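Removed from the display is one protein chain of the complex; every other protein chain stays in position.
Chain naming follows the written order as A, B and C, and within any one chain the residues start at number 1.
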Amino acid sequence: QGTRGPARRGKIRGTRPEVTDPGPAAADRVCPLVRRESLGGAYALLTFEHRELAQAKAGQFAMIQPEAPGDLILRRPFSIMDTDPVSGRFTIFLKAVGPGSRTVFDLREGENARVLGPLGRGFSPPREGERVFLAGGGYGVAPFALFSRVLPPGRAALHLFYGGRSAVDLPLIGELERRDIPMTLSTDDGSRGEKGRVTGPLLSALSETAGNARLYACGPGAMMQAVARIAAEREIPCEVSLDPWMGCGVGTCLGCVVKIQEPGEAGPKNRPACTEGPVFDSRRVIWPHGDPA
Amino acid sequence: QGTRGPARRGKIRGTRPEVTDPGPAAADRVCPLVRRESLGGAYALLTFEHRELAQAKAGQFAMIQPEAPGDLILRRPFSIMDTDPVSGRFTIFLKAVGPGSRTVFDLREGENARVLGPLGRGFSPPREGERVFLAGGGYGVAPFALFSRVLPPGRAALHLFYGGRSAVDLPLIGELERRDIPMTLSTDDGSRGEKGRVTGPLLSALSETAGNARLYACGPGAMMQAVARIAAEREIPCEVSLDPWMGCGVGTCLGCVVKIQEPGEAGPKNRPACTEGPVFDSRRVIWPHGDPA
Amino acid sequence: MSAKSPAAGPSLQVRIGALTLKNPLLAASGTCGYGVEIAHVVDLSTLGGIVTKGLYLAARDGCEVPRIVETPAGLLNAIGLQGVGIRVFVDKFLPQLRAYDTAVIVNVCGETVEEYAEVSRIASEAPGVHALEINISCPNVKTGGIAFGIDPVMTHDVVAAVRRASSLPVIPKLSPNVTDITVFARACEEAGADAISCVNTFLGLAIDVESKKPKLAFGTGGLSGPAIRPLAVRMTWQAARAVKIPIIGIGGIASANDALEFFIAGAAAVQVGTLNFSRPNIYAEIEGGLVDYLTRHELSGIHALSGTLQYPR
Partner (left out) sequence: MSAKSPAAGPSLQVRIGALTLKNPLLAASGTCGYGVEIAHVVDLSTLGGIVTKGLYLAARDGCEVPRIVETPAGLLNAIGLQGVGIRVFVDKFLPQLRAYDTAVIVNVCGETVEEYAEVSRIASEAPGVHALEINISCPNVKTGGIAFGIDPVMTHDVVAAVRRASSLPVIPKLSPNVTDITVFARACEEAGADAISCVNTFLGLAIDVESKKPKLAFGTGGLSGPAIRPLAVRMTWQAARAVKIPIIGIGGIASANDALEFFIAGAAAVQVGTLNFSRPNIYAEIEGGLVDYLTRHELSGIHALSGTLQYPR
């Protein structure tokens, strides 16, 4: 597969503040499932109990498998959707797509899961006064629940663009409204919110925006790539949360590498998304299929 | 492993009546678990629904695994403990000893199992007027529940000797009493019934017996071998239900062979217990460890 | 080969040399007895063919028990080719088998090249035997067996001898316990084989740690089942590229998807082994899956799928 660099390289501003609290140290824990809520179809919310994991930072994830022995070897990665440090609980938003997510999906309340986490580098906080635009789709919208809650003062200026193929693909609307996150919905078929991709409403919002803005995207690759392109063209700082296939979550299997080119490097390097990401400055990302037309 | 022939070869009477109803044809069926009753510890009674299987003959078995995919390849063999042809149900008595029996043990009511059966040749009925003595231990006592119920007139003359290491190893007493089967209990440690092996009370009963007797043994190998020896010495017809490790239940894997020497044969042959047994005329059986002292 | 038009539904018919199979699903040797044992559990007429348990000239009693033990996603066995011998098969079982509309392939064993040839001759003269699978790869016998299958020269000699002794399609069954399977595939092709069965079991050892003895009475055994599928698919792909004769893919097939991997890798037909024990009716499921796949991909038949793997290099 040939891989091309980003279309334009604007001046690159260091968008990741030097000191980002890395969150609590990762460890392998056994956590009881205290609450399981079905969101219909293949979607569910799973809330586990664990003090340290309840300290996870927005954008971090965990490698999870049922404690009971099954026929799969590897765990599967799931984002921390939200946490409650007080009660010591954390929640994941899960879509059952295959055997691994299915085994977690099938967990019943009271059963235990092995949870290795919290893992990875999450989203970096926006700067003072920046307008924050979030673009989410699929399970990728999950981490924005926590992210939006923990935002410092600038909070008011936050807006989420939540899109999917159809109305049924927006199962998290209720949860996000409960956290009263300002949202614009969109669906490809127009069955809910505006018709079309999230980038539509995002673009019009950006054009109306005076002053500094910052983008965060998490969802299907094509969507993140489109948002990254918008950011590059406007030279707006943007972070994307990548989700390659992961085997270990701690940087040892090298199964999750993505092509990243840091400033000053001659070319892109394969870097593990589990430890150097999953959140990356979009300008560093060399997308597998080059730029969309 | 050297294998020796039986100690004495008395004249061998054809103990298996020519025409034994083989029971319904075997087939692979999906059966719902309609009732699960724990008998404490690793013991449970599982009742499944299926018209044909409810026609199984005493001493037959089935190869069973949960319908839901798991990490085991082979099914495990379990005797049909009892049947209810009217309601179309059959029950197995299960002891969880390892992964395979555990997966069946863990089935919940409403879940399905794949059941290949009924399989094998069961017990042959006693002759008119014969006194029937049953020796059972461990899960081996299970098939006697059905056997004793379906016995023709001679029924009154039936007596079961049920033994185990200790009282906790006789979990089926209640079930057998419910079918009011005349029983003598024994335990190695004397914690329930007579102290010692089942062969003790069996021997005294035999010595008091006038007229023809017939023995049936199902349980641990050593017990069946001891009963077989008693039968051989007294030239009493005796059937034993062997339980080698089984892979297929239909005679194709040849994993379950036992050494059987039919009359007129020069020496023993490896024969699949799943199709030619599991019930055999004890005089044909060449025991793996020769005769006990 | 009459490839039906997609309209008429995709064709499952395949040719193995002179032998035409109505579908490419065979029951593997040693996992379906002589066919008749499973006739009441699975309708043999739904199978493309069945391969008999390995047969020598004389009857054999095989290994002591334990003969089989489960391993992760696999089955380790040392049966030791217990069998009735070719003559008893021909006299007693073959007549019953002929009642079914399925190809009968005899799995030929021998301790010497001469025995292979003689068993083949007897099988060839019997009405109702459609092909010979030459077992040069059984890891569970002390003489012959795998010894013939891990030496290209001996492989060539056995196959050539059988070729001379029989006019039936000759299908050597390769051992996976070799460095380069293509060497053996070519030796078979040169010796006049009509097709190749790929593969037999992998030599393995499982130990009971409490007794410090092997779990199998024989000691080592042959590993089969889903665990070996990626290795068998790789070997099928290598063999198919090395020779022109058709390859019959074998190893861990447990679903239509698994079978499709073998066809795409280059198999003309496949055999199901271990899964016969736990899923005797798996053939209907696999056949349905194949038809569905061929239809979705608008392929005229399974033959059109063989060897369509798009390999990166």
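A few notes on this one:
One rule holds for everything that comes next: a contact is a pair of C-beta atoms (placed from the backbone, for glycine too) under 8 Å apart; a residue touches a chain by one contact, two chains touch by 3 or more.
On a predicted model such as this, the values are computed, not experimentally measured, just so you know.
Within the entire complex, contacts from the absent chain reach the displayed chains A, C. The residue touching the chain not shown here, chosen from C:Pro226, C:Pro246 or C:Gly301, is C:Pro226. Contact with the chain that does not appear here is found for just one residue of C:Leu76, C:Val90 or C:Ile302, C:Leu76.
Touching the missing chain, out of C:Pro214, C:Pro246, C:Gly273 or C:Gly301, is residue C:Pro214. Counting over the whole complex, subunit C has residues 71-74, 76, 150, 177-180, 202-207, 209, 211-214, 217-221, 223, 225-231, 233-234, 237, 252, 254, 257, 260-261, 264-265, 293, 308-313 touching the chain that is not drawn.
For subunit A, the list of residues touching the undisplayed chain reads 1, 25-28, 63, 65, 71-75, 100, 114, 116, 244-245, 247-248, 250-258, 269-270, 275.
One rule holds for everything that comes next: only the chains that are shown with their structure count from here on.
Spacing of subunit A relative to subunit C, judged by their CA centroids, is 49 angstrom.
The residues of subunit B that reach two or more other chains are 71, listed in rising order.
Counting only residues that touch two or more partner chains, subunit C has 73.
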